[in-house]
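Excluded from the complex is one protein chain; the other protein chains are retained at their positions.
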Amino acid sequence: MGYPHKTHPRETAILSKHFGETEARTLDGWKKRGGYRALEQALAMTPAQIVDIVKASGLRGRGGAGFPTGMKWSFMKPGDGKPHYLCCNADESEPGTFKDREIMRWTPHALVEGCAIGAYAIGAETAYIYIRGEFTECIDWMEKAVAEAYAAGIIGNNAMGTGKRIDVHVHKGAGAYICGEETALMESLEGKRGNPRIKPPFPAVSGLFSQPTTINNVETLVAVPHILMNGPEWYKAMSLSSPKSTGSKLFSVCGNVSRPGNYEIVLGFPFKDFLYDLCGGPQPGRKFKAVIPGGASVPIQTMEEAEATMMDYEGFVAQGTMLGSGGVIIFDDQQNMPRMIARLARFFAHESCGQCTQCREGTAWTTKILERIVAGQGTFEDLDTLLELADNMTGKTICVLSDSCAAPVVSGLQKFRHEFEALITGKRSSMSTGAKLTAQSSQLSAAASTGLSV
Amino acid sequence: MSAHGTTPYTQVFTGKRKNDLDAILLRYPNKQAALLPALWIVQEVHGWVSEEGMTEVAAALGLTAAYVKGVVTFYTMYHQHPVGKYFVQICTTSPCLCAGADKVTEAFLKHTGCNELGVTSPDGKYTVIEVECLGACGFATPVQINADTVENVTADKVQQILAGLK
Partner (left out) sequence: MTAPLVNLTIEGRPVSVPAGTSILEAAKTAGVLIPHYCYHPGLPVAGVCRMCLVDVEKAPKLMPSCATAVAEGQVVHVHNDKSLEARKGVLELLLINHPLDCPICDQSGECELQDYTFQEGRQDSRYREPKRFNPVEDFGGDVLYVPNRCILCTRCVRFMDDVHKDAVLAVGERGDRAVITTAPDAGLTQPWASNVVDLCPVGALLSKDFLNKARAWELDRSASVCTGCSQGCNIVVETRDNAVVRLKPRANEAVNAFFMCDEGRLNYRWLNRQDRCAVPMANGAPAEWSTAIAAAVGALNGKRAHVVANASLSNEVFFLLKRIVGKTGGSVKFDVPQGAEAALPGVEDLALRADRVANATGAEAFGAARTEQPYAGVSAGDVLVLVDVEPSAVPSTALNAASAVIFIGTADPSGLSKLTAAFPIANVVESDGTLTNLRGRVQRFLQAKAAPGQARPAWFALADLLIALGEKADYATASDIFAALATSTPAFDGMSFDSLGLKGTPLAGSMAGAGR
């Protein structure tokens, strides 16, 4: 399986402590490891007490936006007479990110417990775990864990014998990155196309089935039991640089690196040490060239920027990018950056829901221009067009998919313009696969068309 | 796997599967929310979601066939055409591309006899497609064959993987 690697001494394994232990997947094994004690404790508290503890811990959303979790929960007004819902966002699809996958496949009960606590804290009787359809293994393990938890009376209409009702359901997605956007996820759960909604209204006012809803990432929810068991001060104390970034966080590492995989560190860890020590640095004979530190949607960093970064919400921003979902993509000196960026653009074009004009047309056009440049057919005007197009695609649409497509293009052109220019002037021969990319991209639109061009 | 559209459509939601759908409906406050799960059941039974399948689901959930078609075509995992016995999805998004996913794709196309993406091999066994990020970037290149994910695939392992498929 090649995973999990041994925990590095400089890691702080809290959420990932039991990765690799097959026994931890079962209810008995999970209980042996202290599982469901936090839920028991939570059900003896008032929802408001739980919200206060989570607030005090400084826990921030691990899905990408980093919104304070306790504050988000506090938007759910108890006693409003409406059904409340908790959605767990397990539609992990951001290129470079695969942490929730490991949480679900190794510690499924951790997520059931996190969902149950979260649901109780926001006054919801129903939680849905929306898992992307491709995660077949995660879905299997989560369904097993939910069934076990129901059978043991941990969840259901008399959760842990407290008389409280907490239902948890697994909902399988069907292939759409955009359903990781919170309102698109709700649309999808409602049996619709995964089109993001206009906000306001925000989910806490009108979310799933038009009822007050909170949506949290997998990693956020599995952190909650630890916070309840160890106290907010313990969690808050885990912070290495900015006091606004607390706790441990899983970072997924992929690309051209010696030891890809998931690493759990305390926020504020030096990125340089992370890359060269924990991840083992570049593969033999290679040099790192660029890093996308927070999943494909965030701006690309040069190594100079990356090595000066502290790994927390503020630290990444200070170095021109974002922490995002913590998906670290590393490119080494063998890689053709325009080709990598073109492929990312194609990802976004493929995944655009197509509602907003700028995104529907802009992502596809950006992809076509980039692939033409990679194929050696680019012009200098194309570079200006790309930047103006990126500007037109930023901050103008319902959700940020369009912005996400623009981010690597703008940062790539800023930081690696010479590579684009070399392809345009022919000083660097286009890689043979470049032409193939273009051929494949026309297949992209062939799905809905005859493939004819006019 | 169903016969490829040549035989008359057989209803999916009868007997046990009707009960399964009824059980799924209990999870949601309205019928429409069961659309994705219902479509999954149709695909499990027939191997793909035909227009007859969409019409059946629409009737079961009180929706129109056009609405269901709009949803089916939004999501990439519902097959709108019959596919090979082994449906091979290779992640080629940048993190996998930089690890050699393009070579893996070439190898699959060659050794399955598909030769072209999205085309089922002449023996009906394989359909190979490129897929956007499978969420297993640290195990590049992940390849999903039907419901199973094979991790760390390189071009030289492809023949062995194919030989292992029953």
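For clarity, chains are labelled A and B in written order, and residue numbers in each chain start from 1.
We take it that a residue touches a chain if its C-beta (ideal position, glycine included) is under 8 Å from a C-beta of that chain, and two chains touch if they have at least 3 such contacts.
Every value quoted in this text rests on a predicted model; they were computed, and no experiment measured them.
Of the listed residues B:Gly70, B:Gly100 or B:Gly118, the one in contact with the hidden chain in the full complex is B:Gly70.
Considering A:Asp100, A:Asp312 or A:Glu351, the position touching the chain not shown turns out to be A:Glu351 (whole complex). When the missing chain is restored to the complex, the residue among A:Ile227, A:Ala364, A:Ala407 or A:Leu423 that touches it is A:Ala364. The chain not shown here touches subunit A at positions 176, 193, 198, 349-358, 360-365, 368-369, 372, 381, 385, 392, 395-398, 442, 444-445, 447-454. Listed for subunit B, the residues touching the missing chain in the whole complex are 51, 54-55, 63-71, 73-74.
Following the convention adopted for this analysis, only the chains that are shown with their structure count from here on.
Residues of subunit A touching subunit B in their complex: 1-3, 83, 92-98, 101, 132-137, 167, 169, 171-177, 188-194, 209, 252-256, 260-262, 296, 327, 329, 331-332, 335, 339-341, 343-344, 347, 350-351, 353, 433, 436, 440, 443.
Only residues 27-30, 32-37, 39-40, 61, 63, 70-71, 74-78, 89, 92-95, 97-99, 102, 117-118, 130-140, 144, 147-149, 151-152 of subunit B touch subunit A when the two sit together in their complex.
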